[in-house]
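Note that one protein chain is taken out, while the other chains of the complex remain in position.
So that you can tell them apart, the chains are marked A, B and C in the order they are listed, and the count of residues begins at 1 in each.
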Amino acid sequence: MSGLEAMYQELILDHAKTPEGKGDPSGHPFTHHELNPSCGDEITLGITVEEGRIAGLDWDGQGCSISMSSASIMSELLTGASRTDALARIEEFREMMRSRGKVEPSEALGDAAAFQNTAKYVMRVKCAMLAWVALEADLKASLAA
Amino acid sequence: MSGLEAMYQELILDHAKTPEGKGDPSGHPFTHHELNPSCGDEITLGITVEEGRIAGLDWDGQGCSISMSSASIMSELLTGASRTDALARIEEFREMMRSRGKVEPSEALGDAAAFQNTAKYVMRVKCAMLAWVALEADLKASLAA
Amino acid sequence: MPTPLGAPVRADFPYFQAHPHSVYLDTGATSQRPAAVLDAETDFVRSDYAAVHRGSSMATGEATWAFENAREQVAGFVGAGEREIVWAQNATDALNMIALGMADASAGLGDDRFALRAGDEIVVTEAEHHANLIPWQRLAAKTGATLRWVSVDDRGLWTIDALREVVSPRTRVIAFAHVSNVTGLIAPVADIAALAREVGALTVLDACQSVPHMPVDLGGLGVDFAVFSSHKMLGPTGIGALYGRAELLDALPPARTGGSMITVVSMEQADFLPAPHRFEAGTQPVSQAVGFGAAAAYLQGLGMDAVFRHEHEIAAALVEAIESVPGVRLIGPAAGQPRAALTSFLVDGVHAHDVGQLLDDRGITVRTGHHCAQPLHRALGTASSTRASAGVYSTLDDVEALRVALGDVRGFFGVDR
Partner (left out) sequence: MPTPLGAPVRADFPYFQAHPHSVYLDTGATSQRPAAVLDAETDFVRSDYAAVHRGSSMATGEATWAFENAREQVAGFVGAGEREIVWAQNATDALNMIALGMADASAGLGDDRFALRAGDEIVVTEAEHHANLIPWQRLAAKTGATLRWVSVDDRGLWTIDALREVVSPRTRVIAFAHVSNVTGLIAPVADIAALAREVGALTVLDACQSVPHMPVDLGGLGVDFAVFSSHKMLGPTGIGALYGRAELLDALPPARTGGSMITVVSMEQADFLPAPHRFEAGTQPVSQAVGFGAAAAYLQGLGMDAVFRHEHEIAAALVEAIESVPGVRLIGPAAGQPRAALTSFLVDGVHAHDVGQLLDDRGITVRTGHHCAQPLHRALGTASSTRASAGVYSTLDDVEALRVALGDVRGFFGVDR
């Protein structure tokens, strides 16, 4: 399997084509817009928090298949999760992405483990992180509220 | 003879110590101030032109022994010279100084030939040129007048 | 007759020795450097290194000579006088030197002919690199002048006729790229310079993508200012050049001040040297200048006419290859139109980053993104594109590799299915 095929696994390409969680974020109490200035990719992600859990999540955006599939896989993984768990998963995902592929993902990352190969491509780390950074901002805003 | 001794010949050191032409330039109709910004050395040189000849020349300034002796030797050589001759000598001197010591001075340069060795030291060329540039400016001003 | 450029010159480039199969189509971003350039810089640093223009030692003399000799090499290369070339950090810095100098003049700190006021206009094109746009936005904001521009069409192109509509007697500056770094369009420089003279405007030419690729005679083109970068023309990073007509450079206020650019300094006031040194504050990129000079000499050795002919051939092949792949849309001049060997394109249904990743996997280096030209991309209705750009070492084989890989893109990402 070439680096390219490892990076663009079927799972990732499928999520990119039929993304989960894509919808209108504007109805949620917490929304955040995140931009990758080097390429112009962007995402707006909204969440509703109820009793410390992500009760609802919608995002909209445009970008490469890495950023879009990452948003999709994250939505699947973290909708319904507690704020604490979600923040821990975001931190774990970030650590994996920053490790240039060296840090092995735990089971808790679920399908997001598929981005381990992307982490080897320094310039694509920001693509994979885009949605996660947006969610982190929303969660922090909800904590402060 | 070391490079140093070639550069600071007796002739040059003598002129530096008891310079010719040093006096108050302010009485002359044409005066010019020239500065070497890299070291702060400066000269003010004044001339009177009568019937196309340098009838009078005085300079004042402060600087290293190369700039001061060069002013002195030039004063000796060119006081009394015709404007045309003086401009030609200045050009010849400049060419020698810019040649990194490769251009041999003609007899017309007189004692100023002693600066051929200085020309090998790129950073000192400006020192040797200081007075000559000032005289050139005065002569051109006198032509325009 | 085989061209002497392309494959044969690759032997001069250590990068291609280390990566013989590399398909490097990113010269528009930055070029590789021949051994002659690397060695010029290394030799200088290893043995001759000393402070330039300061002090009186023999070593300083040698270093200063090498530094000023490099200026002559670069000046000669673009048809400029040596007093007309100023070292800058890069082309961006050079453009800022002009705009910031004009801001100083507008604030009363220099020659009034560079001062802008409310009602004055600065004209650019919608295709400009951010480096030739944002400094003018800031200058306009500081002075009350208005920034105007000629828009691009759906291929990213503009015309001199459309430009004429925007230019008026109020125009004080016309700033534009000689060759667009996205579309490859070649601007009619001499005509625009004439137009500028008619209305009394200054011309600023962004020559980043022209000087490395075609014979450019800045003096002959009649522009007032121009900029270009060493690292796009086989030289080191860390240095670029500002060209200005001597008489203008001597009068433009230096925005960056400090040591080595002054005559007399008191606590209250400083007087500045004439150009070029008035703009060169502090310790200069000395070894980089030596490398830049060597790059100009190397290109001169190849002959810029030959370089232009070679790249003309590559340009035609690039256009033909890109247009031959279904679902790929070329930006910029259509086939048969004059253009540089720099081509951007969009792949239907596949994001530029993904295109670039597949190409990278095949050993093909291209550039993806907005190429520092967001307004142009917005006008094209996209956030990013993929760009393949050639240099003296590019070959028709490089283009063929691109064609083959491009043909696989939509299939790989499942857009054809």
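Everything that follows uses one rule, which is that contacts are C-beta pairs under 8 Å (C-beta built on N, C-alpha and C of every residue); 3 or more make two chains touch, one makes a residue touch a chain.
Keep in mind that what you see is a predicted model, and the values were worked out from it rather than measured.
When the full complex is examined, the chain removed from view is found to touch A, B, C.
Among C:258, C:301, C:338 or C:411, the one in contact with the hidden chain is C:258.
Touch with the chain omitted from the figure is made, among A:13, A:35 or A:141, by A:35. The residue touching the chain not shown here, chosen from C:82, C:111, C:250 or C:360, is C:360.
Residues touching the missing chain, restricted to chain C, are 14-15, 18-19, 26, 29-30, 32-33, 38, 42, 45-47, 49-51, 54-60, 89-93, 95-96, 100, 104, 107-109, 126, 129-131, 133-135, 137-138, 141-142, 147, 149, 229, 231, 236-240, 255-260, 262, 264-270, 281-288, 353, 356-357, 359-360, 365-369, 371-372, 374-375, 378 (touch as defined at the top). In the full complex, chain B touches the hidden chain at residues 2-4, 7-8, 13, 17, 38-42, 62-66, 121, 124, 127. Against the chain not displayed here, chain A makes contact via residues 35, 37-39, 121-124.
Following the convention adopted for this analysis, only the chains that are shown with their structure count from here on.
One finds 37 Å separating the Cα centroids of chain A and chain C.
Mean C-alpha position of chain B lies 44 Å from that of chain C. As a whole-number value, the distance joining the C-alpha centres of chain A and chain B reads 76 Å.
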